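Removed from the display is one protein chain of the complex; every other protein chain stays in position.
On to chain A.
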Amino acid sequence: MLDARIPDGPLAEKWSNFKSHARLVNPANRKKLTVIVVGTGLAGSALAASMAEMGYHVKCFCFQDTPRRAHSVAAQGGVNACKNYKNDGDSVYRMFYDTIKGGDFRSREANVYRLAECSASLIDQAVAQGVPFAREYGGYLNNRSFGGVQVSRTFYARGQTGQQLLLGAYQALMRQVGLGNVELHARHEMMDLVLTDGVARGIIVRNMDTGKLERYGGHAVVLATGGFGKIYFLSTLAMGANGSAIWRAYKRGAYMANPSWTQIHPTCLPQSGEYQSKLTLMSESLRNDGRIWVPKKQDDQRSPNNIPEEERDYYLERKYPAFGNLSPRDIASRAAKERIDEGYGVGPLRNAVYLDFTRAIQNQGEAAIRKKYGNLFTMYQKITNVNAYKEPMKISPAAHFSMGGLWVDYELMTTIPGLFAIGEANFADHGANRLGANSLLQACVDGYFIAPYTLANYLAADIKTGPIDTEDVAFAKAQVGVEEFMSKLLAIKGNQSADQFHRLLGKILYDKCGLLRSKEGLMAAITEIRQLKAEFWKNLHVPGGEAMNSELEKAGRVADFLELAELMCNDALYRNESCGAHFRVEYQTPDGEALRNDKDFAFVSAWEYKGEDNGPELHKEELNFDVVTPTVRSYK
């Protein structure tokens, strides 16, 4: 059994107990300590800036050309915090409970409680940085509600909440770069983690502009590299999103937790052709005013405006009257897939459902809807050429968020001493299903308020270590390994591009390790993935050379995805229950809802790498529910 090092004491006091007793580093010693932060999304930027403000030396990396482009920028809907500004009964406990329940009782109580506890400070911090959240006419902050909860605790900045939060963190980071406290390396991709004596001491990165490999040493390494939903190829993630950093860490000994738990988001634009490179998300906030439906008749060819009210099936309102269109994402996505698979899908490829604003526009007026969602409607029109004020949107589920990731303990440290993982890169907090607007929160809270304390607690033992020597043989060896990997990719000279393999991999995962999973399907998927991997190493073609080369970057990421995909399938196969986003068709209630098995599966699956030729080894972290009682999650 894995020990998460949860502090003693009652749930509500654990975090303050930890903070009161954690070791500290004297300000004079901080500049002797270097922290490597890989990733400049909300988690990475927030942490890098916060550590630098305290006086640590920070080295920060991202693959985009500037930190401000990290994919946190794309989050639209909002960020949760239990300020209870609406006086509607919100509290730390209620937010904790909603999150635990939303995650289908597969997350760690202590972490989730801390997430809720720190949420209010995040709003304070962001506002102080100049984040222009929506306000009411009296000048106070406004809120809206999001899927899976019955209070309004979501703060938002039009449909660009992620962008505005990220710019706040980015500006804090830039301030520290300007002051010389942070060394920034944009367009640098992490290729390997370096351990000396079993402790994380540095990284090997590739300068993507020159192709040169570089070594960086530090007293602790933090991975804030975001989610790997791009493994499905068609996803709401950025084109460069990858699993490589965490995968290399996994191969160096960090455990990977619940890797198969992927949130498939219900409101994305459907695929329209084979050439398609990504699926754009339409913020879930649209479900506050939009109603989801399909025609009652299969394969109905009429235009939506010609289908009379009584011939429409508002299936979420029908099946889940209490939450209706605001049912949690896993439920909404599965319900959509069920309708589409049954032949009720709409659109040219019959792969979508309608999201309709007619009633909202009738009740509130077009201007009010425009004010709330104007940029989303504009985006929709740009992509599809359809005016959603006049005709319902067509939406469909798409891979979106990785609940799984590197296993971390309460202090956000992985199983490798000195290696931390924060933000979407770790597995913590969201259980088997993430609630909307909770992950911007998690990334921010990890970066601003949690890791700065837990890192200090770790670094306190390191003040006498001195600078890390990157001439050490461990660095040299790791670098040679990366060089070999790159040359191998370039040397194959087959006849298929990295994208072609990636598309095929995505299809296998959507079909067999997506919204619905089964034992046969997963076993078949593993065989197919192995074949695809063999084919990749035989038939990949990467033109160009070692200098700047996007194809080489893609190839490296796909090589890692191919391995990670197999681990995902193994993870899904082992878990003989359905919970949250993990729906095993063999385990469902008579009316088709997820059938959890708390007796046998109330644990986190943490996988250990055992070498190329052996299967991974499973370790379990038992989930103890001291405060809440796991119940059947019902949104009816």
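Following the convention adopted for this analysis, a residue touches a chain if its C-beta (ideal position, glycine included) is under 8 Å from a C-beta of that chain, and two chains touch if they have at least 3 such contacts; residues count from 1.
Please note the rule applied: contacts and distances are computed from a predicted model.
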Absent chain [UniProt protein name; select from "Succinate dehydrogenase/fumarate reductase iron-sulfur subunit", "Cytochrome ubiquinol oxidase subunit II", "Vitamin B12 import ATP-binding protein BtuD" or "Amino acid ABC transporter permease protein"]: "Succinate dehydrogenase/fumarate reductase iron-sulfur subunit"
Chain not shown: contacting residue from A:Arg68, A:Arg114, A:Lys319 or A:Lys337: A:Arg68
Residue of A:Val199, A:Ala460, A:Ala524 or A:Met548 in touch with the missing chain, whole complex considered: A:Met548
Per the touch definition above, residue among A:Thr196, A:Asn351, A:Ser497 or A:Asn539 touching the missing chain: A:Ser497
Hidden-chain contact residue, picked from the options A:Leu33, A:Ala157 or A:Ile264: A:Ala157
In chain A, positions touching the absent partner: 46, 49-50, 53, 64-69, 71, 73-74, 83, 85, 121, 123-130, 132-141, 157-158, 160, 163-164, 167, 170-172, 174-175, 177-178, 184, 186, 209, 238-240, 272-273, 275-278, 280-281, 379, 382-383, 385, 448-449, 452, 495, 497, 499-500, 541, 543-544, 547-551
